[in-house]
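For this depiction, one protein chain was excluded, whereas all remaining protein chains were kept in their positions.
The first chain written gets the first letter, and so on, giving A, B and C; residue counts start at 1 in each chain.
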Amino acid sequence: MGILVDKNTHVIVQGITGTQGSFHTKLMLEYGTKIVAGVTPGKGGTQIHSIPVYDTVEAALEKHAANASIIFVPAPFAADAALEALESRIRIIVTITEHIPIRDAVNVMKFAEQVNATVIGPNTPGIVTPGECKLGIMPAHIFKPGSVGIVSRSGTLTYEIAASLTRSGLGQSTCLGLGGDPITGLDFVEILRMFEKDRQTKAVVLIGEIGGNLEELTAKYIIEQSYPKPVVAFIAGRSAPPGKRMGHAGAIIMGKAGTAESKIEALRSAGVKVAEKPCDVARLVARLLNA
Amino acid sequence: MGILVDKNTHVIVQGITGTQGSFHTKLMLEYGTKIVAGVTPGKGGTQIHSIPVYDTVEAALEKHAANASIIFVPAPFAADAALEALESRIRIIVTITEHIPIRDAVNVMKFAEQVNATVIGPNTPGIVTPGECKLGIMPAHIFKPGSVGIVSRSGTLTYEIAASLTRSGLGQSTCLGLGGDPITGLDFVEILRMFEKDRQTKAVVLIGEIGGNLEELTAKYIIEQSYPKPVVAFIAGRSAPPGKRMGHAGAIIMGKAGTAESKIEALRSAGVKVAEKPCDVARLVARLLNA
Amino acid sequence: MKLFEYEAKAILTKYGIPTPKGGLVTKASQTREIATKLRSPFAIKAQVLVAGRGKAGGILFADSVPDAEKAARKLFNMRIKGMLVRNVWIEEKIRIKKELYFGVTIDRVNQSYVAIASAVGGLEIEEIAAEAPEKVIKLLINPQHGFHSFHARQLARKIGYSGSQLSVLGKNFERLYSVGMDYDAELIEMNPIVEACDGKFVAADARIIIDDNALFRHQQYQKRLLEGESELTQQELSAIRNNLAYVKLDGNIGVIGNGAGLVMATLDTIQYYDGRPANFLDVGGGATSKKIAVALKIVLSDPNVKALFINILGGITRCDEVALGILEAKEKVGVVKPMVIRLVGTNEEEGKRILTEARIHVLESMEEAARKVVEISK
Partner (left out) sequence: MKLFEYEAKAILTKYGIPTPKGGLVTKASQTREIATKLRSPFAIKAQVLVAGRGKAGGILFADSVPDAEKAARKLFNMRIKGMLVRNVWIEEKIRIKKELYFGVTIDRVNQSYVAIASAVGGLEIEEIAAEAPEKVIKLLINPQHGFHSFHARQLARKIGYSGSQLSVLGKNFERLYSVGMDYDAELIEMNPIVEACDGKFVAADARIIIDDNALFRHQQYQKRLLEGESELTQQELSAIRNNLAYVKLDGNIGVIGNGAGLVMATLDTIQYYDGRPANFLDVGGGATSKKIAVALKIVLSDPNVKALFINILGGITRCDEVALGILEAKEKVGVVKPMVIRLVGTNEEEGKRILTEARIHVLESMEEAARKVVEISK
């Protein structure tokens, strides 16, 4: 099963005709993701990898039923694309695009909140429920179906950890990236809640990083709810200096807020096992699952 | 009982220190309206007619409980005042102010819709439930408690008709003005619905005018719902030329739309008695009530 | 407040919407100089604030500079629907493939703005809607969410465009919406916006009506309205400056009252008794004697007025004050035409006394007063 996406997810790709959009559409199709249509303004009537392309989401949905969208539209236009999908009643939106202005992202999130939709990203590698649906740009071969739920603020670091889980024989229920921006649609707590309800998920891996206080709030949530499933975490950025953005717009220590130490301490005091190095995650998960 | 306002209506007056605000606060108090506080930015700490004045609605509500507001704030700032009241969870707002820009009014109405609040006006004489509560600028002596509900797009014309009803011994349940602007918070249909539910109201007087199609929509509603209470109407502006605003920003015939003829015809075909002259209204009401 | 075509086009240009290259001619003799900077053929357009200018002969075409000059001269000597032509706009004529419509206006029922696009343009949008309602595409706009690029593209698609034209046309729709919001337009339209033979889009005509209540945010235009050229008559201007609502009509009974609805009903009652009102004039609430004086002056400046009907329902306004106002005004303005006054409401007795002493007859019933003034006017 996994969370959010599965075999019944029918997808439109916004920005399907761009380099990234076209390339990843091919890979997603190869993975078995049910892509029903693409949207690129001005390219309506064409086809990409046998997928019909429309000028607007509205036009696409006149012909196809879809319940999710993945967005590859360039940053200046990406928020518009997200709003378009939301207004057309698409309720799961994966925004791959990075460098979306904060003001635009805030607008998208408020609208999504109003209509009760889920936005993954922006600046996310996407979401994969191994064996069922990949809605993102992550390499397919590093995942296999299983019982570990992964939620992350990162891209390649997630692949690093997912791959090592897979090598250790620990498959995944769903793996998703929240996105590396300061404003993202989902947070760890929401995902933990979903993983709690998901029967397939037996343990959760949480990959955090410096900046903001999502990890601290997650620790609080775990304590308050006596979260019933084991959680293993890795926090990137212990060596990061304050005041500098470490690649992700969201990865910045402001004054004394957002440090790795603060996050690690909070998680540990919530009973979460925090790995010292990425390669330690698989071992900790295995130990907890066998306990 | 009447609709919307009654003995339990507790009121704040926004713009209480202005000429209009102060003057009508006095008259409303004399009528028995329960005014608990006034708000004028920069005048917090003073008093008007023994009513304490605050700088913000928030500050007023820290000290007083209120469920309605009446706004006398000058047009450029009136929308801000309405939004302030709405954000502070006031759910009945009477906007006396005229000349509020349309863009501002649209924003207020959208916000009111979201939070499920009632906006009367702008550019309204207000609302009165005779003997219980007057939230407006209408002369008090022309009303008396009774069973006729009056809803109007006009001010003095409403007084004209209310006074003649009163003279004919026909008291009123509630009398309110929707407001003379193109964008107002309520329409006839909403009020008809309220009058239908109000036990005290036995007949409804509807005072319309040229411009828009509220009256036509009302006729449609009356037919569709087989509206159970007798309705008498007067429509002002039979002699108005097209393309000219007749005093009210909303009173304008655009091309062939919004004429008095169209409204009168629609209402008549819905079984509404339409008076030829204002003075005929009372007679028609009396006839229907005695039928 | 209506903007002239040349004003509207200047704004559109500022927002990046293509308009035909052109120039404003304030005297026919300037035509040559301006036309020579443009490429022929030319469109020469009277700058008047009336609808249906084209049908009334206010738009001419010319293939050469001398012909353009002739056309301009012709326009400067015209009145269009009674309006004197004071300025002429001359522009390059577009080779039209298709005329479209796009506008943003108020949707009263939905308390919102509405964007309207049509694959047919050039006519009044109401006419298009009457003739081919299926061609008129409407989209409600929630101002809190705004009108986004994708909305614009949805409309462009629905009026038949695709490919790069869809995006370009959409962009122009989006820009017009921005103009509309920034300028508090209660109506803004490009009618027609033209698809030229080269596939490009050009706003061939543009109309902007600024919400009068928002003019305080657009002082430049408020100033032009009150001080410069406008479609308003002297009476209308004087009314605006004094916060009176005045509309000229073509009868002979001057009407003054307090409250728009009441004044409308007064006109209706006059008409009901076969009289013909000369105007609508609402003095509003709590008018001062000065205001009443100005109102009388405006109404009486219409030479057609044979009799006056003042209809006051004193509510908050006190009748005695109104009576004093009328006396004062009468004296100042020197009213010699017959007056019928209906005065009821707060302090009615005192008001009547004041006027009766001044030998002005006061009635209580609006209908009776209307009947009487109609009688006098015959």
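Note that a residue touches a chain if its C-beta (ideal position, glycine included) is under 8 Å from a C-beta of that chain, and two chains touch if they have at least 3 such contacts.
This structure is a prediction, so every number in the text was calculated from the model and none was measured.
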item	value
Contact partner of the left-out chain, one of A:35, A:137 or A:151	A:137
Listed residues A:7, A:63 or A:238, member touching the removed chain	A:238
Footprint left on subunit B by the chain that the document does not show	41-45, 55-59, 77, 80-81, 83-84, 87, 111
Residue numbers in subunit C that touch the chain omitted from display	144-145
Touching residues (missing chain, whole complex) on subunit A	23-24, 27, 75-76, 99-107, 109-111, 113, 137-139, 141-142, 152-160, 163, 180, 182-185, 187, 207, 209-210, 212-214, 217, 234, 236-241, 243-251, 254-257, 260, 276-279
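The rule is short, and it goes like this: only the chains that are shown with their structure count from here on.
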item	value
Separation of mean Cα positions, subunit C and subunit A [Å, integer]	55
Inter-chain centre distance, subunit A versus subunit B - centres from mean C-alpha coordinates, in Å	51
Chain centre separation (subunit B, subunit C; CA means) in Å	27
